[in-house]
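Note that this complex is displayed minus one protein chain, with the remaining chains in position.
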Amino acid sequence: MPVGDTPVRGWRSILFIAFMSLFVVLFVTFALLLIAADALYIDWASVLKVMRSGYIGHALWMSLWTSATTVVLSVIFAIPMGYVLSRYRFPGHIIADSIVDLPIVFPPLVVGLTLLVFFTQTPIGRWIERSGIEFVFQPKGIVLCQFVVAASFAIRAAKSTFDEVDRRLENVALTLGCTQWGSFRRVSLPLARNGIIAGAILTWARAFGLFGPLMIFVGSFRGRTEVLSTTIYLEQSVGHIEEALAVALLLVAIALFCLITIRLVGGRSVRL
Amino acid sequence: MPVGDTPVRGWRSILFIAFMSLFVVLFVTFALLLIAADALYIDWASVLKVMRSGYIGHALWMSLWTSATTVVLSVIFAIPMGYVLSRYRFPGHIIADSIVDLPIVFPPLVVGLTLLVFFTQTPIGRWIERSGIEFVFQPKGIVLCQFVVAASFAIRAAKSTFDEVDRRLENVALTLGCTQWGSFRRVSLPLARNGIIAGAILTWARAFGLFGPLMIFVGSFRGRTEVLSTTIYLEQSVGHIEEALAVALLLVAIALFCLITIRLVGGRSVRL
Amino acid sequence: MIRAENITFRAGAFKLQRACLDVRRGEYFVLLGPPGSGKTLFLEALCGLRRLDTGRFFIDGREVTALEPRDRFVGYVPQDYALFTHLTVEGNIRFGLKAQGIDWEEATRRVDEVADQLGIRHLLQRRIPGLSGGERQRVALARALVVRPKVLLLDEPVSALDESTREAICGELRRVHKQFEVATIHVSHHLEEAFSVADRAGLLRNGVFQQIGTLAELLQKPVNTFVAGFMRCQNILSARVVDRHDTAAGVTVAVGRLRFDLPDAPRGDVQMVIRPERIRLLRKEQDRPTGSICFPAGIRNVTDRGVYLRIELDASFPLVAHLSPESAAELPLHPGTDLTIAIRPECVHFIGC
Partner (left out) sequence: MIRAENITFRAGAFKLQRACLDVRRGEYFVLLGPPGSGKTLFLEALCGLRRLDTGRFFIDGREVTALEPRDRFVGYVPQDYALFTHLTVEGNIRFGLKAQGIDWEEATRRVDEVADQLGIRHLLQRRIPGLSGGERQRVALARALVVRPKVLLLDEPVSALDESTREAICGELRRVHKQFEVATIHVSHHLEEAFSVADRAGLLRNGVFQQIGTLAELLQKPVNTFVAGFMRCQNILSARVVDRHDTAAGVTVAVGRLRFDLPDAPRGDVQMVIRPERIRLLRKEQDRPTGSICFPAGIRNVTDRGVYLRIELDASFPLVAHLSPESAAELPLHPGTDLTIAIRPECVHFIGC
């Protein structure tokens, strides 16, 4: 459906388009105002101070490695899960599919609480905690939180790109001598690459900006489980709005980087 | 591409499928464990107590009306914006499109902070606050926060369903005597209905579970700006895990309701 | 009825150039062309769905160039019909009447009338997804015709149907055309289809009209080799006029090593078109028909195409003839056999004449 074919229009049509466009103008103006407010209010001295602060450096490092780990884990799960959910129908398919959807509509805070309950109140959880792999109030817990909240985005993205890979391509690969694994690795996976990347970036953005569940599951201990989002809250709650904004700037810079990467990598073929 | 056409498979293929399915089993098992943990740990006495608590009743009411308002506002913006972004190419189209995407990859916490900065630090924001329409630390602020964070989901969903409505259907409507408004109202809008509903439900889920930005922009004042997600945090932070879980149960019930509604309303045509 | 004057516009990389067309009242016009030649774009422009760079459209004597689609009163059936899947069959047909504000009783009367005429009365309460291709086509036709358009524009109306029903549906299109007395433009890339419906036809290529005329004209008197090729003429021969007589004998033409006389021909090097079904084959010992151009030729290859035989001949230049199975029964058709070829002079056409 080519865009840009313009029918002959009278004044009523033009009025209609103008009315519809009004909402775009309103929304975009408001968003630009907000961005401008942030930009104007940035106090570069605070930014420098924040940059040099050891605590915040640690929080940045924590944010980066936890979210990176989450993305890697998510992709490891997303590729086979997306493929299986896309290609095969099995008993319980709809249950698996719904469980993947759950974290997308679930309040993230509930995920944090659920994890807390699981690891502190159930025998299995307590056994895991006691066996030395501690999660509660630990950096590892950050990854777990992020994974549970954000992996669904990677899985869903993988599933829908595998849905779009024509099955006949795999069929041809099978007749040409490939095993199922071969046709997956040499045909479906390369063709689904962009979608998987888009899913990974969405997962990263979600993991990177996570806040609520972390407050519940790992807390916000300076220098231990503090990530950038917790920092913003902590700084702001003691009245350091300039510092909070400076940290937010970091987050935003990274979010923008994500968005641009998606557009560059995927062009139109990558859907958020 | 029909699913379910099964090629003849040898043991290697079956092994491959088994390996891939392993990840599904792992993920689903873990998710079910978490759900089971919640279910087992629920203390029905606390649930009853929570249900009867006036504060929590107020928080529930706040959660419901703010999120409902947000959804209505979002849909009002989503329908024209989705249509304009899908059908027309104009200077700045890519900017508008990117701005719609921003809140999806942005950390929500930053949205809260940005709103706070805008309304407390910029002249325009302060003028709005002074003119009587207060947002900061006000229930109205909850709606604003939710709208900024969640409206993008509705807009994007509307845009992609309008993308899928064949333009030739509108063209035929035009030749049959419809104005542009008529062809929009009588053809495109009914055909995009399911997608718009799915977008609205996603928006609602997001708004309903919002937590971080609310803590910054409106705070958590018992009986005034407290919503269910804030309640969970507050209860949990003073050690009332049972009560927090009881509230979470409410949230989850509503989230599940959303998910089921999407499936029922949309069938396969509605994509999350 | 429909008049296009110098229509020019772009759509992406494609350009429709200075298209002129005249379709008369009650005429059934077929717009031919290979895929991507701009047939659909032309139709859309006529509907007002694309803005022109230059040129003017007239419908029923009124200029419509600047009018919105809804003010042009065209009945448009796009490819694959574009039915409204959220409405029933009745809702689809009623759509235009509702949009034009016709009251409910009158609309019902007209919906029933057109449904009867197209034999889809029993489908009215059905939903679109369950309909067959032929049923969809009728519904789309009914939806376009119920608003009593001045012209009917059909974009590949039968290409979504399977071959066995095409013939029947084409017959029905002709019938509908007659019954509703509406000038029709039918877009197609299929030659057989054109023959089964067209009064006149035009052939588009890369946005430029190549030839407009009756199908017999396009078939027997193509203006260029593209038209000849599109009409599936395999015999496009390079010839040269070697002698011009003052007498009634006309000119002598050379093709390959062969020379023969024709009443007239253009000067110099020319291209000659002979339709394969116009070539007669005779046994060597048979009498040569008077008035025909006769020359010997050897059979190179024979393939049975079921409804005809395709015979590749060598007459110092390659020639293809199509023979009906009945004519073939009387001939010795083995590769290597020598035969006599007879062509009536009026079946030889020079490109550019």
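In this document, chain identifiers A, B and C correspond to the written order of the chains, with residue numbering beginning at 1 in each.
Criterion: contacts are C-beta pairs under 8 Å (C-beta built on N, C-alpha and C of every residue); 3 or more make two chains touch, one makes a residue touch a chain.
Nothing here was measured: the structure is a model prediction, and the numbers come from that model.
Chemist: Of the chains you can see, which ones touch the chain that is left out?
Modeler: Visible chains that the missing one touches: A, B, C.
Chemist: Write down which of C:97, C:144 or C:231 is the residue touching the left-out chain.
Modeler: In the full complex, the listed residue that touches the missing chain is C:231.
Chemist: May I ask which residue of A:75, A:174 or A:218 touches the chain that does not appear here?
Modeler: The single option touching the absent chain is A:174.
Chemist: In the whole complex, not just what's shown, which of A:58, A:93, A:186 or A:222 touches the removed chain?
Modeler: Answer from the full complex: A:186 touches the omitted chain.
Chemist: For review purposes, identify every residue of chain A that touches the missing chain, sorted by number.
Modeler: Touch set of chain A with respect to the missing chain: 166, 168-169, 171-179, 182, 186-187, 190-191, 193.
Chemist: To test your reading of the contact rule: which positions on chain B touch the chain that is missing from view?
Modeler: 2, 4-10, 13
Chemist: Even though one chain is hidden, which residues of chain C still touch it in the full complex?
Modeler: Residues 34-35, 162-164, 167, 189-192, 195-196, 215-216, 219, 229-232, 275, 277-278, 280, 303-308, 322-327, 329, 344 of chain C touch the chain that is not shown.
Heads up, the rule we're going with is that only the chains that are shown with their structure count from here on.
Chemist: Graph of touching chains, which shape: line, ring, star, complete, other?
Modeler: Drawn as a graph, the chains make a fully connected set, so complete.
Chemist: Suppose chain centres are the mean of their C-alpha atoms. Which chain sits farthest from chain B?
Modeler: Of all the other chains, the one whose centre lies farthest from chain B is C.
Chemist: Hunt down the residues of chain C that sit against at least two other chains at once, touch-wise.
Modeler: 44, 48-49, 68-69
Chemist: Identify all positions of chain A at which a residue touches two or more other chains, and write them in rising order.
Modeler: Correct list: 4-5, 7, 9, 13.
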